[in-house]
Each structure stands twice: as C-alpha cells, then as structure tokens.
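The complex appears here minus one protein chain, its other protein chains still in place.
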Amino acid sequence: MKPAAERFHEQADRALDLVQLQGALHRTTSRFVDLRLAAVSERPDWESLRTRARAARLEAIAHLDRYLEQFEASVQANGGTVWWARTAEEACQHVTAIARRRGVKIAVKSKSMATEEIGLNHALEDAGVTPVETDLGEYIIQLAHDAPSHFLAPAIHWTKERVGDLFARTLGVPLTTEPGELTAIARRTLRERFLTASMGITGANFAVAETGTIVVVENEGNARLATSLPPVHVAVIGIDKIVPRFADLDPLLSVLPRSATGQRLSSYVNILNGMRRPGETDGPEEFHVVLLDNGRSRLLADPEARESLLCIRCAACLGVCPVYRRAGGHAYGWVYQGPIGAVVTPGLLGVDAARELPFASSLCGACRDACPIKIDIPRMLLHFRKEAAELPPEPGTVGRWPLRVAGWVMASPARFRLAGRIGYWLQRAAGGGQWFAPGPAARWARWRSVPQLAARPLRDLVKDR
Amino acid sequence: MSRDRILADVRTALRLAMPEPHHHPHPDWPVAAPHRWPSLLAQFRERFEGLGGRWHDAADRAAFDRHLITVARQHAGLVWVARDPDGLLDRLGVADTLAAAGVDVARAFEGPAQADRLALSITATTAAIAESGTFALIPGPGQGRLSSVIAPAHLTVLDPECVVATLGDFIRQAEGALGSRQVSAAILVTGPSRTADIEGQLLVGVHGPGQVHCLPAVGN
Partner (left out) sequence: MRIALFATCVVDQVLPEIGLAALTVLDRIGCSAEFPQDQTCCGQPFYNAGHRGEAARLARATVKILDAFDAVVVPSGSCAAMIRVHYADLLPAGDPSHDAARSVAAKTFEFSEFVSRQPQAADLDAACSARLTMHDGCHSLRELGVRDQPRRLLGNVEGCELVELDDRQQCCGFGGSFSVSFDRISADMGNAKVDAIVATGAEALVSCDPSCLLQIKGILDRRGLEIEILHLAQVLASDRHVS
C-alpha cells in the first residue's frame, strides 16, 4: 500500500461529510470500547496484567538482536526456513521466489498488516500468483480495490448495501444486503480457494524466540484453514513481533483479545510450531518465516519513539480516539491508523512523509489509558511534532516565524503585558473580533465565538488587592 | 547479507537507551462483581454456552451415545471422527456407535472432494480453559489442525479432568509439548467461527463451524 499520509485534512473532511460513515464509525468504535471495558472488568488484576504484558514486550525489544537470532535458530530446529528482508521489495522477492519454486498459482492470505505494508499482493500478481484475501473485511477491500481503514476491522467504513452491490458486481451473485447472506456468499467462494491454494500466507501476532512458535489470532477460521490446507505456509513477520519466552504468551494473549474485541479469547488462536510433524495428517509441508525490517531498525534507533515497537496491534487506541472516530482510517494514509498509526507511520517512513499526522491529536491521552501495553503515545506524538517542526517549512506556509515571534513576546513579562494591551485595543476596535478574525483565529471563529481579552490582565488586577 | 545487516542495525540502534517512562495514574478500571462456580467444569460450561456453544450432558454411556447420534443426525451428512493422541474417541467407541446408527462416518480428511459432504467433525479435547470456555487440541500422529474448522459443525468430547482455570495454566501445560518440538501446533477454539466485518453485526460460521457442541466423556 502506497503511503499517502500527507493528506489528512482532505480525507478527514471527506469522512466528516459522510453521514453514513460517521454513523458506522461511531457505532462500531463505541461497541469496541464497551466490550473492552466489560472484558477488563472481569480481570481485577488488569493493571498487573498490563504490567506483565509490557515487561515481556520491553524485554524483547531491549535485546532484540539476541532474541531474533534465537528465534531464527528455533524456527530452523522446528524444520522451518527463515528469510531476512531489509525492505518491502526484498520481502516480496522472498515470497514470490518461494511461490515460483513451488509452482504456486493461488495463495490464500489471512489478514496481515505486514503484508499490507509491503504491498505483497501486487508483487504476487506480477509474479503470476493470484493472492486471495480471506478475512471477510479484507476480501471486501480486495474486491473493491479499496484500502483498509482500521487494522482490526478493515472494512469498518463499508455499509451492507455497498457490500451487496460489490458482491453482485464482482462475483455475479444475486443482489442481497443481508449480512448473513453476504457472509455465506464469501464462505462459499473462499472455501473453494482454500481447497485449491498451494500457499497460505499469514502474519503473526507473536513470534516466540525460545521455541520458534508463531501465534496467529483470529475469529473467522480463515487463518487456520490457510495454515492447514496448503502445502506451503509463509509467515511475514515484522522483527518487532518477537517475544522472549513461551510463557510470555500468557499475559499477551490475556490482554490482546480483551483489548481488541472484548473477547476473553478470540475464536481461534493458532499456536504454530511450523510444518507438520511425521504422522500428522495436515498442516504445511514447508514453513517459511520472512523477518521484515522495513524501517523498524530505524524506528528502534530513535530512543524517543522506540516504545511504539511494543505495540501488539489490538486497536484499542483507535476505538477510544476522538480524532480517529471522526476522521476515519483513510485520513492516516497508510496501513496503520489511529493514534498508534500517527506514531508508527512517521517512525517507519520518516516524518517528512507524514508531517501532519503527529499533530492530528488533541493529546487527550485516552489512547495511553486504553493501551494494554501502556504505550505513551502522546509523548511520542510530541516527539514527532518536534521532528516535524525541525523540517524545512512546506512551500506556501508561514513556517516557524509566528511561533518564534510569540516566543519572543512571551519571553519577557513586559512584552507579554504590552502585547496583551495592544491585542485588547485591537479587538475592541474590531468589534470583539467576531466578524474579523485574522489568520488562525478565523478557523477558531468558524465554529466558536472568539474569547475576549480582559480589560485588565490578572497581573494588573492583583496590584489592587 | 540482509540478515547480518539487520542484526547490525538492531545492535547499533540499541546502544542508545530509551528514556525513563513517565508515571501516569492508571484509570479506575471497572471491576465486575466476582463470581464463583462450583467447579471448573461448571465455569467452562457457562462460558462455552455464553459463546453460543451447545452443551450436552450425559449421565451414563447410553445417554452419551444417544447425544452423539442426535447431534450427528441433526447435522445430516458425513461425520469425520478425528483421531486423538490418547485414543479417547476410540475407547468410547464413537465411530462404531455412529456407524451402527447408520451415520456416514469418515476417519480421515480425504481432500476437496470430501470437504463438501462434511457436516460435522468430532474431536477429543486435549485441554479446556474454564475462564474463556476455550477448548484446545494439540495434534499428534494421526491428527491435524483441520478438524476444528473444516466442517460446518464441530463436536468436541471433553474429559472433565482436563479443564484448567486460566489461559496461563494452559500455556504452562502446552509449553512442554511445543517446547519439545515434537508437535506442530496447539489449536485453541473459543466458540463458533465469527465475524463482525459487515457493519459490526456479529455473525457466526463464516469460515469455520457455525455451531460447536461439547459432550463430556462418560465412562472412559
């Protein structure tokens, strides 16, 4: 997926204009929030679970080099093969090379942000392989050549009427808008794909260094089918997905589904040790792991933003974010949406590719509270704001000078007082500034009355006490 | 080589330490009134049924067999009685009971041609997690991963002794099996296959079974 994170406003405005979309976003995110809190309420030890989950992630990231090597050795001991990819292109090459060697025509995929990030579907098509997204939401997105707008519920912005139209148009089925029938159509169509595909492609929620185990969490059963039926399983995994020990799965799998969908556990948790063992009746004959860097080591090298690599992609921060809930996922312009996306995107692509994103937040901190790993997202947004402010100003913008002047004014109590007095008289002369508000004030005044500067500031009033 | 380059980049990156975290007060997490169950099995059952699972209680072997036949007939079609590491289903004579009742029984998955005819799969649970109503299958020789998702309905036979309290208990138990590298997977099932991808409406049976049944073993 090509990044387009520089168009936040345009996309957000479009989302705000779509009444239907606003309704869908609010309904779905509100439901996610309520379900999450209900699930949390059943664990009186929630805060200590968060602490344990965070500790496991921190340990992995703090010694990532060691755990990556250990993970590689463990996968190999399980009979699997590990490929390393510094870039998206390299990762795609590894996957297409495996496909070519095995003569793969159809590859079934379960939802994976890493493969979305590297644009694997395009690479597979170019290599003559038909990639089939099998998660219902991703399937809709693929059929429509659309982009996901929520990394958990990719088609959150689709209504059933549009899905009905899409299925009728692309699959040649009779028109229906009934979600149950639409789901049954997808099941029938995709089942045939599962049975004929010769490669299954997944991501992973966790990759255990100690045992070489990968964990794929899902609700539909498509990831399980994709890792059971085809003779080849390829898992594309960001190097940040490592966890040190098998025992770490306890706190991590305890917080992930509760935070994501409010489930005590997702319908299907696939704890996979690679290819089938002698005597086992299904499962892949070959197991490959593609370990993907693609900007992660660069993010790791930024100590102020490193914490974002602890993310387990539960999307709890999306559900609680008042900005995401209004702007929708497409405004974030890339694979990772919401508050964590506003950090991960500039982190992976460089802040110049997403300079608006760190500012798309009121810094309310609801994301940090919701995060099961206690990731301090607002602090990293502030970090990337600093990085963005240090870039050369965009052409056509005023750049840094207004804030420089304001800083100069504020640096002196006398100047500050004087500026306040001048402002007061100007505002009076302009009739309170309600009908004439220059510059940024106009954008305030579009929706709100303009505050009036006081006739006498506090610093003068206190002298009369 | 990319491997060495990535590892070198990671090592270089880690030379700088992360800043100390800020300490923020955590929210007042909501706490539900605690609930006690008479047994782990009772908790498992409540949670399993809460997910839409169908529970079948059998007082004796005759009742067990009756339930088995009823469920199989309810999902008219081919029934795949999977093999399990402990041979529980064989000890209980599940395949024979069904065959004797005229049910079409398979003992292995034989590929695409058979897939369309499958109406029900029957497995034996390796472990069950009470807090989430989850059952787990750890495949061994003669078994696989598919039996939990390939058919439109799934019945698992549960040894009441195998219920553990929490996910943590299960992870500790599975660590031995997966750590030994002798098995390829541990497969967890929590309720039916579900999706909420169209307008957030919860629907079951999207790729995996829309119905899951649990039948506790009797007289094994």
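Residue numbering begins at 1 within each chain, and the chains themselves are lettered A and B in the order written.
Note that a contact is a pair of C-beta atoms (placed from the backbone, for glycine too) under 8 Å apart; a residue touches a chain by one contact, two chains touch by 3 or more.
Fair warning: this is a prediction, and the values are worked out from it, not measured in the lab.
The chain omitted from view is touched by exactly one of A:Pro231, A:Gly350 or A:Gly365, namely A:Gly365. Which of A:Asp13, A:Glu89 or A:Glu394 touches the hidden chain is settled by the complete complex: it is A:Asp13. In the complete complex, the residue from A:His63, A:Arg102, A:Arg298 or A:Arg326 that touches the missing chain is A:Arg326. Residues 9, 12-13, 16, 322-323, 326-327, 358-366, 368-369, 379, 382, 384-390, 400, 403-404, 406-407, 410-413, 416, 420, 423, 440-441, 443-444, 446-454, 456-459, 461-462, 465 are the ones on chain A that touch the missing chain. Touch with the hidden chain on the side of chain B covers residues 19, 22, 24-25, 27-28.
Keep in mind that, in the parts below, only the chains that are shown with their structure count from here on.
Spacing of chain A relative to chain B, judged by their CA centroids, is 29 angstrom. Touching chain B in their complex are the following residues of chain A: 24, 27-28, 31, 37-38, 40-42, 44, 46-47, 50, 62-65, 68-69, 72, 77-78, 84-86, 90, 134-137, 140, 153-156, 158-160, 163, 179-180, 182-184, 186-187, 190-191, 194-196, 210-213, 219-222, 224-225, 227-229, 239, 246-247, 249-250, 253-254, 261, 263-283, 291, 293, 297-298, 300-301, 303-304, 306-307, 365, 368-369, 374, 376, 379. Chain B meets chain A in the complex at residues 1-3, 5-7, 9-14, 16-19, 21-22, 24, 26-27, 29-32, 34, 47, 83, 108-109, 111-112, 115, 129, 131-134, 139-146, 148-150, 167-168, 171-172, 174-175, 178-179, 181-201, 203, 205-209.
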